[in-house]
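Here the complex is missing one protein chain, while the rest keep their positions.
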Amino acid sequence: MSWLNAVELFLQTAVQMGTPLLFGTLGGILSEKVGHLNLGVEGMMLMGAVMGFQVGVLTGNPALAVLAAGLAGMIGALIYAVITITFMGNQVVTGLALTIFGTGFSSFIGAGLSGVSLPENVQASLAAVNIPLLSKIPFFGPIFFQQSLYSLSALVLAVLLYVYLNKTRYGLNMRMVGENPSAAEASGINATLYKYVHILAGGFCCGLGGAFLTLVFVPRWQDNITAGQGWIAVALVIFATWNPLKAIFGAYFFGMLRGLGFKLQSGIPIFGHNVVIPAQILDMLPYIMTIAVLVFITMNKKKENQAPAWLGSPYFREER
Amino acid sequence: MEKEVFIKLENISKTFGPVKANRNINLELRKGEIHALLGENGSGKSTLMNILSGIYSPDGGSIMLDGKQVAFDSPKEAIEAGIGMVHQHFKLVDVLSAQENIIAGQCKGVFINKAKMTESILTICKKYGLTVNPNKKIYNMSVSEKQTVEIIKVLYRGAKVLILDEPTAVLTPQETRVLFEIMRNMKREGCAVVIITHKMNEVMEISDRVTVLRKGESIATIDTSSATPEQLTELMVGKAIDLDLERVQVDPALVKEVLKVENLTVLNGERREAVSNVSFTLSGGEILGVAGIADSGQKELCEAITGMMKIKSGKVVFKGENIVGLSPRDIIKRGVSLSFVPEDRLGMGLVAGMNIIDNVLLKSYQNMPGLFVDRKEGRKKAEEIVQRFDISTPGTNQIVKRLSGGNIQKVLLGREIDLEPELLITAYPVRGLDIGASYNIYDVLNQQKQKGVAVLFIGEDLDVLLGLCDRLMVMHNGKIMDIVDPKKITKDEVGMLMVGRRPEGGELYYD
Partner (left out) sequence: MIKVVKKNEASALQANLLRIGSCLAALLAAAMLMSLLGYNPLVVYSEIFKGATGTLYRFQETVNKAIPLVILSLGISVSERMKFSNIGAEGQFYVGALAATFLAFNLPENIPAVVMLPLMMTAAVVAGGLWCLFPAMLKVRFGTSETLVTLMMNYIAIKWVSYLQYGPWKDPKAYGFPKMPKFTENEIIPKVLGIHAGWIIALVLVVLVYLLISKSKLGYEISVLGENEQTAKYVGMNTTKILLIAVLISGGLCGAAGMIQSSAIEKSLTDSMSGGLGFTAIITAWLARLSAPAILVVSFLFAMLLQGSSYLQTALQIPAAAAELLQGIILFFVLASEFFTQYKFVVKKSSKGKGAAV
């Protein structure tokens, strides 16, 4: 295998490792763009992971499995949405509670699933495919387009979300809700509806992200299978400055770091020295880089890069 | 000619927790009229219009539109019925452009067609004589530009009723004239225009009819042409009051220089000069008024004197000592009696969620011995202040935000005056208060003046500034335009100075 092939293969894995992160990040962006900080991403991913797997095992139908995963994440998001939108509850605490709940839910359901394997046909239909033409692009083709359709859908979803946010009227209305729900309502936008719809859609994405692990990447159920990837997704939302296109880059980059972590444990030769970079140090990088990005965007004060202005605050129309 | 009735509000009621904001209010709007809603602060004007525009839902009463009963469950439904409101606190998103703010929630189809939107915005501008740059971001706009965007927003939604909530509060007299012209254009187009105000001269100048509200009730609706300002004032406050302010005389022995500001320059957060090369003096037993449109450097001037803002250059000499560079705590600690009653009482000056005792202690706790706060002493002091200033409260344990506006102001002023200052700086002390409470505050200021306190009074109502102050300083864009004698100048002349124009050949007091 040539050196280039090795890099290609490695980056292909990076895209796979970045896929659950990308789903989670898109979910986070959807929620934060309507002004709701949802720290329950990890919980929703786990709910999706376990339900996707469970339904996959029970029905042997990949489409149903994926749908169930999304719906499970969405149910988590629904609990969060009811408490933080309708009951105006504390968003940070509710998100944390959702993560605890989701973790418990997944372990509870998953208690009987360890050792169970996913039906062959489900695995097969979610396996990597060659996308005609695109996969023939030298170097990049195999990396991005010799993937499971599941991975590709994350990429497509990110691009669609970018267009939705910036080019459509729904996106404009949604941004307005996240910046100032009171102004949005005065403009004739139903802020509550926009919040519910996008937070639920965000939950759906998170559920898909979790199930990518149990249906494609691993594919088995293990307790706490996301292992903190939900939190990386929360970081990625900031790293990408709430921009879905940058999220693609960020997710694959962080995915690559995770991949590197596995590779580098045995050390790589650099100028004749065997350099060992511990995986844990690489694991730290996403968080360190996110802090750096956060400091940078607050330092340079460019208004368009900041977090949605209303992020984290409850909204009551009749507030005086 | 009797115009067609467009909207009829009947028996509207609205309660906020313990506060009855609207009680059985009746109001009738006709097509092609400018209708003034006159009332003091807290009389329920804004609440009523928020109900009409769908933001609040009424507890009782009905709304008739063209003879049909309607109920708005959201602003969206009100907009669809042709009702639009320009709020006192603009409802705009800073990071979006004027155009995006205008079209949000309104465009059809999935994708936004920018060129078409721009065109339709410019058409509206032309029709009503407005100017705006559709691509300018809101955060780059001045207050009057933002107001223009708000008005276009309403017109873009095809409003047949335009409600303006205190639109002139942030405008210069000249900008106000432009606004009034726009309102007349709308009237000619057959719209109903409602202007919420508490300024009598505006009512007389612009409106066809006026409805007076008092304490949440509608008192009367009259044709403006048949009303007099005195009559309207009486309706507004309930009894005939003496509009004249007293300029009290002071024992000349008390008049000696307390504060001298020399060539003061202050930079604001964006490193722009908020106060430029300002010099003036202030003596004991004197009230020096400061007039200016919003954001002319008044706030920064106050904060610079009190040590809360860094000073770029210049001197602030208090009783012979330059206090530039001292921290606010140093200034308080040294016993320098300098009290600043800030403009936003609950935003700065008091802690809304704490009780009267803890609020009274804010400036004195530091002088208590030991590591702990002595709340027994605090209670004693709080009870004294409650008694001396006649604050109506169930007790000193009452959370401050639950008091009425006037009583909140008294807690703040009471605490400052209790410190026996020699210089009292107060910004907009009557904002949000009714006339009775306002006069109470003016009396307190006059008492302080008679005691020999130097008072720096930042105000907004020119009638009050001209009636109360011994000298009046007019600021524009961080500079002092002039310091004038209120007895010798007219309101219009002050207005010209406020927008940065000096009367030609006029005598300048300041040089």
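Chains here go by letter, A and B, matching the order in which they are written, and residues are numbered from 1 within each.
Going forward, a residue touches a chain if its C-beta (ideal position, glycine included) is under 8 Å from a C-beta of that chain, and two chains touch if they have at least 3 such contacts.
Computed from a predicted structure; not experimentally measured.
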| item | value |
| --- | --- |
| Candidate in contact with the missing chain, chosen from A:G60, A:P119, A:G141 or A:G312 | A:G312 |
| Absent-chain contact - pick from B:V5, B:M204, B:A294 or B:M308 | B:M308 |
| Touching residue (missing chain; options B:R30, B:K312, B:K363 or B:R431) | B:K363 |
| Hidden-chain contact residue, picked from the options A:M44, A:I79, A:A128 or A:L152 | A:I79 |
| Absent-chain interface as seen on chain A, which is shown | 37, 39, 79, 82-83, 86-90, 92-94, 96-108, 111, 228, 231, 234-235, 238, 278, 280-281, 283-284, 287-288, 290-291, 294-295, 298-299, 307, 312, 316, 318-319 |
| Contact set of chain B toward the excluded chain (per top definition) | 16-18, 57, 62, 64, 67-71, 73, 306-308, 327-333, 340, 342, 344, 346-354, 358, 361-363, 365-366, 368, 371-373 |
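Here is the rule we use: only the chains that are shown with their structure count from here on.
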| item | value |
| --- | --- |
| Cα-centroid distance, chain A relative to chain B, in whole angstrom | 47 |
| Residues of chain A that touch chain B when the two form their complex | 167-170, 172-173, 175-176, 179-180, 182-190, 303-304, 306, 309, 317-318, 320 |
| Of all residues in chain B, those that touch chain A in their complex | 16, 53, 55-57, 74-76, 79-80, 85, 87, 91-96, 100-101, 103-112, 137, 139, 153, 157 |
